[in-house]
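Then we have chain A:
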Amino acid sequence: MGPAFYIAAAVAVISTLMVITRYNIMHALLYLIVSLLSIAVVFYLYGAPFMAALEVIIYAGAIMVLIIFFVMMLNLGPQTAGEERMWLQPRIWIGPSILCAALLLELGYLILQPAHATGDIHVVDPKTVGKTLFGPYILAVELAGMLLMAGIVGAYHLGRQKKKITHRFLERTSS
Partner candidate 1 sequence: MILFLFILILVAGAFLAWLSAVVNKELPRWIALLVLLFELTIAAGIWWQLDEAHRWSSSQWLYTFQQPWMPRFGISFSLAMDGLSLLMLVLTFFLGTLSVLVSWNEIKEKTGFFHFNLLFVLAGITGVFLTMDLFLFYFFWEVMLIPMYFLIGIWGHGNRVYAAFKFFIFTQAGGLLMLLSILGLYFVHAHNAGAYTFSYFDLLNTPMAVETGRWLMLGFLVAFIVKLPAVPFHTWLPDAHTEAPTAGSVVLAGLLLKTGAYGILRFVIPLFPEASHYFAPGVMLIGAIGILYGGKLAYAQTDFKRLVAYTSVSHMGFVLLGAFAFNALAYQGVVMQMITHGISTGALFMIAGSLYERLHTRELGKMGGLWPALPGMGVVTMIFVMASLGLPGLGNFVAEFLILAGSWQAQPWITALATVGLVIATIYSLRIMQKVFFGTSMREYKLPDLSIREGLMLIPLIAAIIWLGLYPQPVIDAVKPGIPLSFQTTTHHQQDVVIHPPK
Partner candidate 2 sequence: MQWIYLIPALPFLGALILVLFSRAIGKTGVSLIGCGSVGIAALITLIAGGQFIGGGWQQFTLPLWNWLSIGDFNIGITLHLDALSLAFTFVITFVGFLIHLYSTGYMADDPDYARFFACMNLFVGSMLMLVLADNLLLLYLGWEGVGLCSYLLIGFWYKDPANGAAARKAFIVTRVGDTAMAIALFLLVQHTGSLQLSTILARATQLWAQGDPTVTLIAFLLLGGAVGKSAQLPLQTWLPDAMAGPTPVSALIHAATMVTAGVYLIARTNILFILAPAAQATVAIVGAVTLILAGCSAFVQTDIKRVLAYSTISQIGYMFLALGVGAWSAAVFHFITHAFFKALLFMGAGAVIVALHHEQDMFRMGGLRKSLPGVFWVFLTGAASLVAIPFISAGFYSKDQIVWLAWSSANGNIGYWLVAIIGAFITAMYTFRMVFLVFFGEEKTHVHHPPGRSMMIPLYILAVCSTFAGFIELPHTLGHITMLSDLLRPVLPSVPLQFESTGLEWVSQGVAALLSFLGIYIIWRSLYIPFPVGLKEFWKNGWGFDMAYDRIFVRPFVLLARWNRRDMVDKLYTGLAGLTRSFHRAMSATQSGVLRWYIMGIVMGAVLILSVIIWRQYVV
């Protein structure tokens, strides 16, 4: 692999690390966008330019923005940072980190098995992707439509403001 990949990969990893260590949620999300962008670069390097574009547009562009918007809507940014600082103590993160490190080691071991030496990168152009998508996988696309419909209906139903909230906590605070 060329240096471009390593640089992109390093950026992705470091920015992701920043994501998981930030106290401020806004900062974390911005770092995440950086990470996603660098992954888009990796996509490009791996011969998937269309996916790179989708990564930027949808992941970084749509999903993350949605979350940022949501966070801003709840006006959470600075308030929660303090809480987050309090929560994010070694006591909390050491155990899981060790566990995850073990998982990472295992994954690395598995990925770096010697048996698979072929390392060529084949470019798959968007046209092929499109043909495949709307060829054999047309039913899958329709299914994805169903999936999104489920998401929409679910989000619609759940996102509505509650008319009556019978939670005692709220009753207590309102009265």
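Candidate entries met the following condition: all candidates are chains of the complex that A comes from, given by their letters.
Throughout what follows, a contact is a pair of C-beta atoms (placed from the backbone, for glycine too) under 8 Å apart; a residue touches a chain by one contact, two chains touch by 3 or more; residues count from 1.
Given the structure is predicted, the values throughout are model-derived calculations rather than measurements.
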{"item": "Options 1 or 2 - which one, within this complex, touches chain A", "value": "2"}
{"item": "Touch list for chain A against partner candidate 2, complex", "value": "96, 99-100, 102-103, 106-107, 109-110"}
